[in-house]
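All protein chains of the complex are present and in place, except for one that has been dropped.
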Amino acid sequence: MLFWQILIDGFAISSLYALGATGFALIFGVSGVLNLSHGALMVAAVVAAWAAGAHLHAGPYAGAALGVAIGFSTSLLTYFVIVRPLQHSRKIREEEKEIFILTATLLWGIMIQELIAYLYTNNAKTVAPIVEGVVWIVGVRTPSNEIFTAVVCWLVIGLLWLLVNRTRAGKAVLAASMNPRGVTLLGIELSQVYIAVWAIYGVLVGIAGVLLGMFLGVSSYSVGPLTASAFAIVVLGGLGSVSGALIAAYVVGYLETMTAYLISPAYRTIPALLLVVAVMYVRPRGLLGRR
Amino acid sequence: MSMAAGAHLEVKGLTKRFGGLVAVKEMALSVRAGEILGLIGPNGSGKSTVMKLIMGIERPDAGSVRINGVEVAGWPSHKIARMGAGIVFQHSRPLHRQTVFENIKLALLPDKLTRLFADPEIDERVRAIAARVGLSAVLDRRPATLPFADLRKIEIAKAIARDPQVLLIDEPFAGLTSKDTAAFSELICELRDDGRAVLLVDHNVKSVARLVDRVLAMYVGECIAEGTADEVMRNETVRRVYLGGSIETAARPESSFRDSIAPFLAVENVSVHYGKAQALENVSIHVHAGEFVSVVGLNGAGKTTLFNTVSGFLPYSGDIRREGASLRGLTAATIARNGIVQCPEGRELFTDMTVRENLDLGGHHLSPAECANQIGWLFDLFPILHDRQKQAAGTLSGGEQQMLTIARALMMKPKLLILDEPTLGLAPVILEQLSKALERLRQTSAISVLLGEQNVTFALPHADRVYVLEHARIVWEGEPARFAAEAGTGYL
Partner (left out) sequence: MRSFSTARVLLFALGVIVLASFLPLGVSGYILGLLTIAYYFGVFAMSWDLLFGFAGEVNFGPTFLIGTGAYAAGILDNLYQLPIWICLVAGALAAVIGGVVLALPALKVRGPYFGLTTLVAVLMLQNFIVVAAGLTGGEIGLVVPDVISVSDTTNYEIALWFMAISGAILFSLSRSPVGLILQASGQDAVQAGALGFNVTKHKLAAFIISAFFSGLAGALMVFYLGTASVGTLVDITVGVQIIIAAVLGGRRTILGAVLGAIFLIAMSEALRPLGDLSNFVVFAIALIVVLLFPNGLLGLLTGTKENI
């Protein structure tokens, strides 16, 4: 019984993680940036969806749409205001740019977190789910919302895969992650590729955030742990490998779920963290890492 | 500071692989005290890797490196340095936040954690060394404010300060004026006369011939000749591999090319700087519509810089015009889209994608029908690509990758195709195939080609006109037939 519960809950959580981590890995693979404001962008999307419901009395669909829109716009804002100026800055040495971008995105994430806490307090918020009701699977009482979450996540991941592997624009993005110079030589403007990637990332983060809000709820305190689990997953899977991130998302998701059910919810993040530490000692490249 | 009579470097069976590529294969050499050995070879021959292996910056996969009789292969670089080896890198790497004084002082410090105060005599020695190389006037300045030659002097000063018994010098004269080159040569001779064993790496025998006692020539990771400078320059294998065999030409006269308004490509008085070094100095070339132009020059002459400047990757002074219209201010991608497409030296293929996907990306801006058409034409031009179309580009052989690079560029339907050293590291059999493909292009299409090569035998049969680029300047221009007579002999 417990086994099935863990299996089902774990699957839903892992799917959510997979969606978020895919976005995180995409940004790193193409733009070369480890976006430490990832969690903040997700929470911003959720809070927008919640605010739409609480203040504007919008329905769940409208709220979700607003959430995704906010995810999209804050992602582009992050690129144009923080990441791009630093990448093009003449005042910073090339070798130091990575560090500055890491620090700036971290700062930006904390800023968003503080703003959310100020405007809406740090109480947990949930978003009205699009799908309500309960189903029974193998004798386990499961909210339909959970199934909905897993389905949507995989739908989006599938769409993304189609986009990247089957469309011209997508292939250009994939090529840019392998060899930016090669892409320029073929007459494709890298600057447009980057904008496209951050836009896609924004949508991914918006959807993941809204789904999380419907499933478990978030608060401004979730910002840190969300970013932490995204980069733990991406490090585990191997920086630069999206398929690695997908697998790692399930490893981490199930580890967390099992810990929460079998030991205690308070300790849920620990085994995953220990695993990341072990991987960094033993195989810093991660499971399928390229870089 | 006296030299032990036995200062000695001995290398046997040195091998290094990077993935599937064998960079260095069973290298053996030996340098005695008071001797300068020149290690020469073109780009990609492995000579810089040999230096890094000796110095411990890379770990060898096999082989032995003995310094003064002690086996050091596989040791970390700091231990090898303390054993008495020193290296002068090809590119100056001073500490930018420190003054010249501090940069030299660093080389004199012992590897101890507990030194909170330096020996006062160290400061004295810094000044003495600075005086010896000619840096006394700039001791308190930071490297960013100094000219190129001074930065090289800092590198030599560091080497002198380390007082190594075995000294490795990588391309010492690159970017220097003849006056500075003479001064450096003298310094290196003094170091040799102190009793050190000196290993000098360069790509050009001519520039080091007067300096070295013996020469060892490398090609694709292996030693192909050894002896005095004269002997090596006259060696058959060396001449064939570096220069190619006999030269045939088939040039079309310049007057036969019709441009619409102005030459298709006009590069006028272009100068480019890499930091302090002058990579191009007042270079002017032009290419007519439909013409095949060869730019011939050795490594470091400036070919790649010239091509990257035309393609829009580098800032420059001067003018670059395409059919009369200036290219200044256009992004590199725009220049490529408008018909000037480059096949760079590094190929820049999408290694994890298939051959077909690489080609499709080249046809990014074409309609699917046009794209399929182009691919069909290219498979005809390069049949091997058709056979390998589902293979990942990274698994192709060197020659096949080069063909794919050219094919991918041709997918863009360029008006001007720039080829940067397409024959680098390729076996002669592949060169045949490439040559045939270029010939077909020349005969069946109206494309213009700008070909940069150090392999003169490959380049000349495909050229209507030739430029020679040497040390950032164009030193000769004319028809290929005259090249062999006038410029070719002095070439190696």
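A few notes on this one:
Should a chain be cited, it is by its letter among A and B, assigned in written order, with residues numbered from 1 in that chain.
Note that a contact is a pair of C-beta atoms (placed from the backbone, for glycine too) under 8 Å apart; a residue touches a chain by one contact, two chains touch by 3 or more.
Quick caveat, the model's predicted, so the values are computed rather than measured.
Note that the absent chain touches A, B when the full complex is taken as a whole. Checked against the full complex, the candidates B:21, B:70 or B:109 give a single residue touching the omitted chain, namely B:109.
The residue from B:64, B:77, B:282 or B:445 that touches the chain not shown here is B:77.
The residue from B:22, B:57, B:209 or B:330 that touches the chain not shown here is B:57. Check B:118, B:182 or B:372 against the missing chain and you find that the one touching it is B:118.
From the options A:7, A:58, A:76 or A:110, the residue with contact to the chain not on display is A:110. Screening A:2, A:56, A:99 or A:262 for touch with the missing chain picks out A:99. Interface residues of subunit B facing the missing partner chain: 55-57, 76-78, 81-82, 86-87, 89, 93, 95-99, 102, 105-107, 109, 111-118, 142, 144, 158, 162. Across the interface with the omitted chain, subunit A contributes residues 34, 82, 85-86, 89, 91-93, 98-100, 102-104, 106-108, 110-111, 114-115, 117-118, 224, 228, 231-232, 235, 239, 266-267, 269-270, 273-274, 276-277, 280-281, 284.
Methods note: only the chains that are shown with their structure count from here on.
The geometric centre of subunit A is 43 Å away from that of subunit B, both derived from CA atoms.
Listing the residues of subunit A that touch subunit B in their complex gives 168, 171-172, 174-175, 178-179, 181-190. For subunit B in complex with subunit A, the touching residues are 311, 331-334, 336-337, 341-342, 344, 346, 348-353, 357, 360-362, 364-365, 408-409, 412.
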